[in-house]
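So the structure is just underneath, and the comments pick up after that.
With one protein chain withheld, the remaining protein chains of the complex are depicted in position.
What follows is subunit A.
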Amino acid sequence: MSILHLVNKSPYERDSLDTAADYMVDGDAMLLIEDGVYAAMSGGKAASKISGMKVSVLGPDLAARGISEEKLVDGVTVVDYAGFVDLVESNDKVQSWL
């Protein structure tokens, strides 16, 4: 059983990304949305935490914050809202870390 972990807060604001990452097990996926996209920046506070994990980031929220895709941690994939829907479908459950 796989879980999609949704994180919508910046790692500079709350520790929800840390909590979600600690709960992730093999096969799970994480999607960063809203201010959560700041966690995907290379050299940022959460970069070492998410490197090597299955992490996606919502493209429109990235663009809205002026973060270019070249600035992302290696291995992080960018998805649009249709990709968000696909992630919800391909995992058995969705956990929002609000």
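Keep this in mind: a residue touches a chain if its C-beta (ideal position, glycine included) is under 8 Å from a C-beta of that chain, and two chains touch if they have at least 3 such contacts; residues count from 1.
Keep this in mind: contacts and distances are computed from a predicted model.
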Task: Absent chain [UniProt protein name; select from "NADH-quinone oxidoreductase subunit N", "Hexameric sulfur relay protein rDsrEFH, subunit E", "Heme exporter protein D" or "ABC-type quaternary amine transporter"] - done: "Hexameric sulfur relay protein rDsrEFH, subunit E"
Open item on the list: Just to verify: which one of A:D15, A:E69 or A:E89 makes contact with the chain not shown?
Closed with: A:E89
TODO: For subunit A, enumerate the residues touching the unshown chain of the complex.
DONE: 6, 8, 33-35, 60-61, 80-82, 84-86, 88-89, 93-94, 96, 98
